[in-house]
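Sharing a structure with you now.
Missing here is one protein chain; the remaining ones are kept as they sit in the complex.
Just so it is clear, A and B label the chains in written order, and each chain counts residues from 1 on its own.
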Amino acid sequence: MREPYPASQQDPGFSIEALESLLLALLAITAAALLFGAFLALQGHDALAVYRTLYLGAFGTRFSLESTLTQAAPLLLTALCTLIPARIGLLVIGAEGAVVMGGLGAALAGVALSDAPGAIGTVLTIATGALAGGLWIGAAGALKHFRGVNETISTLLLNYIAIALLNHLVSGPIRDFSQTLKAQSWSIPKSFMIGNIPGYSVHWGLLIGLVVCAVLHLVLRHTTLGFAMDILGGNRRAAQMTGLPIGRLVLFACFLGGAAAGLAGAIEVVAVHGAASESLVVGLGYAGILVAFLARQNPLAVVVVALVLGGISASGGLLQRRFDIPHAATTVLQGLIFLSVLASGTFRGRLLPRRNAP
Amino acid sequence: MTKLISRRHALAAGTNTVVAGTILSGLPLRALAQTPKPITVGFIYAATRNDFGWNQAHAVAAKRIAQLPGVKLIEQERVPETVEVERVMESMIQLDGAKVVFPTSFGFWPFIQKIAPKYPEVLFVHAGGLWKDTDPKNTIGYRGYMEEPHYLCGIAAGMMSKTGKLGFIGSKPLYFIFNNCNGFVLGARSVRPDATCQVVITGDWDNPVKEAETVNSLVDQGVDVIVANVDSPKVAVETAERRGIMSCGYHTDLSTLAPKGFLTGAEWNWAKAGDFVQAWQTGASYPNLFRGGFKQNMVAISPFGKNVPKNVQDSVLQARQGFVDDTLKLYKGPLKDNKGNQVLSAGQEISNTDNPFKLSVKWLVEGAIGSTGLQ
Partner (left out) sequence: MTGTFDLGWWGVLLAVVAGAIRVSTPYLLVSLGETLTEKSGRVNLGLEGTLVFGAMSAFATCYLTGSPWLGMLAAGVAGSALGLLHAAICNLPRVNDVAVGIALFIFGIGLAFFLGKPFIEPRAPMLPGLPLGNWSSNPAVRSAFEVSPMFFFGIVLAIVLEWSLKHTRWGLILRIAGESADAARAIGLRINRIRTLATMAGGFLSGLGGGFLSLYYPGNWNEGLSSGQGLMAIALVIFARWSPMRCFYASLLFGGTAAIGPAVQTIGITEGYYLFYAAPYVLTLGLLIYSSSPTRTLAGAPAELSISR
C-alpha cells in the first residue's frame, strides 16, 4: 500500500521524510541488534564479542569490505526485479527465474557469438542475458495485463519452470560433456569474460549494479515516466482517468525488472563461471526481494541495504568459525532487522515534526 | 617464510594414474622426530555437516584430523559453489591463518584452481580426482573409488534380494554416480546373473520429498534392495525400511537407521588426508592426485545389518580381500553396456586404479535399466 503522493514528488532534495526514514532505520537496526544479542546471550555466547566479529567480518578489514561488496553486487540488480514492478503496484517475486534465464541467455549468446571480438562479445552476451530475463518477467506482465493472471503466482511458478529448464538444458542439449565436474553448458570464450576492478578483488558487476541503480533513481524521480509509474502505483483508477497507457507501463515495468535480474545472471556467467549451470540458483533472486522491501522500493536505498545485508552474509562465516554459531544465525539477524524496520514504519510521520503532515 | 619442501609429487610421468601406498609409512624417521608445528586446518562444507551423508563423512574425518598433534580445526558450513567459496577460503587463510584448506564439495574445484596460486604456503585438498599436471602444485585431489564398496553392496544385494530387482537412486548425471551404479550392478550380477537394477536420477543433491517418492515408486515396481547416491541417504534408507525392503548405505554408517533391512554400505575414509596435513606440517612430500579403493584404504564398508547371514558376509568379505590384494578387477571383459555395445572383450581387464577409464565412463552396464545421458 502506498501513499497517494510519494514523498519523492513532494519535497525534492533532502527532506524531513528522508531524515526520518534514516532515523527510523537506525533505531530499528539497533533494536534488532539488541534482540539478536539477547538471543545469542541466551545461547551462551558473548554478544559483544559477536558484534565485534560481525563488524570485523563485514567492514573491519579491506578483505572484509571486498567480501561485503562481492556479496552485495548481484543484489543491487536482483532487487530491481521486485522494485520496479512494485512502483506500479505489482508484487513480483520472480527474480530467481529471471537470473537463471539471464545466465542461460548469456551463455548461449556467448557461445553463438564466439567469433566476435572481445569487447563486443561481452556487451552482446550481457545484453542477451538482460533481454532474456526481461522477456521472462515481461511474459508474466503480459499475462497479468491481457489475461488477468496474478503476477505473484505466475512469477513464482516461472521461477520453478526456469530452474527446471536450466537443469534440463545443461544436463543434455547444451551440455559440455568434457566437463566432468558438473553439468554445465558450453563455455563462453575467455575473451568475453570480465575481470576485477583494478586494485580490488571485486568484479565489474558491482559498478554495473551501482550505475543501474543510480540511473533508475534519476528516471523514477525526474522523468515523466517515473511520475506516470508513481501515479499508477498509487491509484490505478486515477491513472486510468488521466489516460495513462497502463498496459504499456505494466509490460515495461515487468520487462525492465526482469532485465535487471537477467543482467545479474549474465554477469554471474561473464564474471564468475563462464558457463551456465546450477550455480546460478543460489538464492540471489530471493535475497533481492528482501533488499527491495527493506529499501522501501527506493533504488538509492537499495545500495545501502544491499551493503548491510551483504556485510551480514560476509561476516557469517567468521561467526561460524570463531563462535560455532550456525550459519542460520545470519538469517535470523536479517529477519529480525527486517521485522524491526517494518514495525518501525508505524512511526513514520510521527517521529519528527512535519510541515505538511498527511 | 621459507619452507624446504620437496614438492616431488609421486606421479607416474604424464598420466594420472594413482599413487599407491600411504605417505605416513614412507616418512623417514628423522621427519617424525621433529615436533610438528601448530597448523590451522580449515574445512568448508556446502551444506550442514551432520546430514548423515556426504558432509558428515567429511566432518568425521575432520574430527579425526583434529586429533593429530598440533592441528587446530576451523569449520564453515553452507558455502555455495560460487565466488563465495573463494572469499571463504581467503578468509580462512587471511583472517584465521589456515595453512591447509579442505573445500569438501565436488564443485569447488575451479575456485581452488583460481585461488591456490595466490597462496603457495597453503595446501588445498579437494575431494575429487580431477588434478592434472597443469594444476597448482599446492593442491591435492583425493577421492576413494566408491565403485569398489558399491560392488560389495551389490554382492550382498544380489544374494539377499528375493525379486532380483534392485534400485539405484542417483542425484546428478555425473561420472562417479554412474561408476558407482556400474559397481553395484556388476557386484550383484557376479552372484546372480539375472539381477536387474532400475536407475533413477532425482536431479538434486538433496531433496527429501523426491527421494521418498522415488523409493516408493521403485518398491511399487518390485524392487527390494535400494542404494541412494544422494547427499543425505537418510530419507531413502528410512523410507525403504518403512516399506519393508532392504537398503544399502552411502557416505557414512547408516546401519542404525534400518535395523531390519540394512545390508551394508559404502563409506569414505576421508581421514586418510591426515597424511597430507602431516606432510605439509613437516615438509615431506605428498601426491597431488591420490585415488584409491580398498587397497589404498580410501574406502570402507559399513558394519553388516542384523539380518545378513554369515554366508553373505563371507562372500562380501572375500571380494573385499580381492580388492585389497588387487586380484579382483571391477571392470573386466567380456563386458557389455545396457545398449548392447561391447565395452570390453573377453580377457580385457581394467586396473582398479585406472582413473582415465573411470572418468570416461559414459555408459551403464548390462542389467542396469536407465541411461546416463552422457555422450
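Here is the rule we use: a residue touches a chain if its C-beta (ideal position, glycine included) is under 8 Å from a C-beta of that chain, and two chains touch if they have at least 3 such contacts.
If you're wondering where the values come from, they're calculated on a predicted model, not measured in any experiment.
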Visible chains in contact with the missing one: A, B
Residue, one of A:Thr128, A:Ser154 or A:Gln184, that touches the chain absent here: A:Ser154
Residue, one of B:Val101, B:Val235, B:Ala284 or B:Val299, that touches the chain absent here: B:Val235
Listed residues B:Thr163, B:Gln318 or B:Asn341, member touching the removed chain: B:Thr163
Residue in contact with the excluded chain [from A:Ile194, A:Leu284 or A:Ala329]: A:Ala329
Chain B, residues in touch with the chain not shown (by the definition above): 47-48, 50-52, 56, 162-165, 167, 194, 198-203, 206-214, 216-223, 232, 234-235, 238-239, 242-244, 256-257, 369-371, 373
Touch list for chain A against the chain that is not drawn: 1, 89, 91, 143, 145-150, 152-154, 156-158, 160-161, 164-165, 167-168, 171-172, 236, 289-290, 293, 326-336, 338-339, 342-343, 345-346, 348-349
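As a working rule, only the chains that are shown with their structure count from here on.
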Between chain B and chain A, distance of the C-alpha-averaged centres to the nearest whole Å: 38
Residue ranges of chain B touching chain A (in the complex, touch as defined): 42, 48, 74-84, 87-88, 90-92, 94-96, 106-107, 109-110, 128, 130, 172-175, 203, 359, 362, 373-375
Parts of chain A lying in touch with chain B, wherever the complex brings them together: 56-57, 61, 63-64, 66-67, 70-71, 167, 171-172, 177, 180-183, 203, 268, 272-273, 278-279, 282, 314, 317-318, 320-321, 326-327
